[in-house]
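A single protein chain has been omitted; all remaining protein chains appear in their positions.
Showing chain A:
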């Protein structure tokens, strides 16, 4: 579960908008990683048995369980590496080409 609130984009128009000094507060995240993706993973929820494997192996932590106990992908931070689809033992995750 992502437990932070992203700072709205773009907040950085003037030098005063930047955090001061050589340190900043934790989880100060201003932009997304979704532009890195060529293929996007899509979870087939009819097939998914909630084994937690994709959630465990995601290097970005972009897969989490929502309130309905279903797994969902945070497409703002998924980089489309494909580990989840490769590790899913019942092939419930498909990699679909981004249509941009």
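Keep in mind that, in the parts below, a residue touches a chain if its C-beta (ideal position, glycine included) is under 8 Å from a C-beta of that chain, and two chains touch if they have at least 3 such contacts; residues count from 1.
Basically, contacts and distances are computed from a predicted model.
Per the UniProt record, the absent chain's protein name among "Pyruvate synthase subunit beta", "ABC transporter permease subunit", "Allophanate hydrolase subunit 1" or "Dihydroorotate dehydrogenase" is "Pyruvate synthase subunit beta".
Those residues of chain A that touch the chain absent from the view are 1-4, 6, 12, 18-19, 24-33, 36, 52-53, 55-61, 64-65, 77, 79-83, 85-87.
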